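One structure is given below, encoded as structure tokens.
Note that one protein chain of the assembly has been removed; the remaining protein chains are unaltered in position.
Then we have chain A:
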Amino acid sequence: MSDGQIVVSGLTKQYKNVRAVDDLSFTVEPGRVTGFLGPNGAGKTTTLRMVLNLVTPTAGAATIGGRRYADLHDPLRTVGAILEASAAHKGRTGRNHLRVICAAAGLPDSRADEVLELVGLAPAGSRKFKGYSLGMRQRLGIAAAMLGDPRVLILDEPANGLDPEGIRWMRDLLRRLAGEGRTVLVSSHLLSEMQLLADDVVIIAAGRLVRQGTVDDVMGSMSTQARVRVRSPQAEALGAELKRAGATVATDADGALLVTRVEAPAVGAAALRAGVELHELVTERPDLEHVFLELTQGKATIR
């Protein structure tokens, strides 16, 4: 059994006036959750659809475990995918929607009930799709993706429409699936969510690769450093003492001091020396969102 590595090489999609994806190359490793990030219109969905043979690339290719999607023998047993808010015929029940897919993929009908159970949708299985909430539709989409027990999962914005509890459930499910050695590629614009979920990130903007690496590496390589936010009624005295201690001090819009080049204990010690009262003292680490904004700045314009 070949591994579930996804390799995208030189993928390009030229529409009439727009180069939606431009010579994009990256790899996605099995056993890890890879976040696929980019501003709206960056080409995330087009890329995923090219990987899945739904959109024909202008140039380049993508392989899953060494084969193109169209060459996979039993695609649903290899790759599970969720694209768009998982559509189904409005008048068909959730279970029948899954059975239609089972029939086409040569899977037993019993799989439909098993995956309904897996996503917690079993009680609603015999209800029609039109009565499903957005969260239930997403769960049905995940159920459909899991029908063939695939070792590769590709999900386009799966958290859309899920409530906080649903997002937590999805995160746990995807982490568990990656823990079982599966490849999980998730696109998202919810960056804080990705920080909790992803091991690796692939960041694109304007159809081009901006950065690929582990979450820690990508964040560590940024110019944005950790800083200490400190608030005091005697801000001026504190600022002067901090500068004497070798810190760089800036004032935030709300009057708090933003201190860099020293750690929180040094800031506390400086406050004690200056004899000032403190109302807030907190270390702020750059989050993925800052890194992302920094990386994609100026590239996220409407094309």
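Note that a residue touches a chain if its C-beta (ideal position, glycine included) is under 8 Å from a C-beta of that chain, and two chains touch if they have at least 3 such contacts; residues count from 1.
Everything that follows uses one rule, which is that contacts and distances are computed from a predicted model.
Not shown: a single chain whose UniProt protein name, out of "ABC transporter permease", "Acetyl-CoA C-acyltransferase", "3-hydroxyacyl-CoA dehydrogenase" or "Cytochrome c oxidase accessory protein CcoG", is "ABC transporter permease".
Touching the chain that is not shown, out of A:L11, A:A62, A:L76 or A:L162: A:L76 (per the contact rule at the top).
Screening A:E84, A:D217 or A:E236 against the full complex identifies A:E84 as the residue touching the chain left out. Taking the complete complex into account, A:V55 is the one of A:V55, A:A122 or A:L281 that touches the chain left out. Residues 45-46, 49, 52-56, 69-70, 72, 75-76, 79, 81, 83-84, 87-93, 96, 99-101, 103-106, 144 of chain A touch the missing chain (whole complex, contact as defined above).
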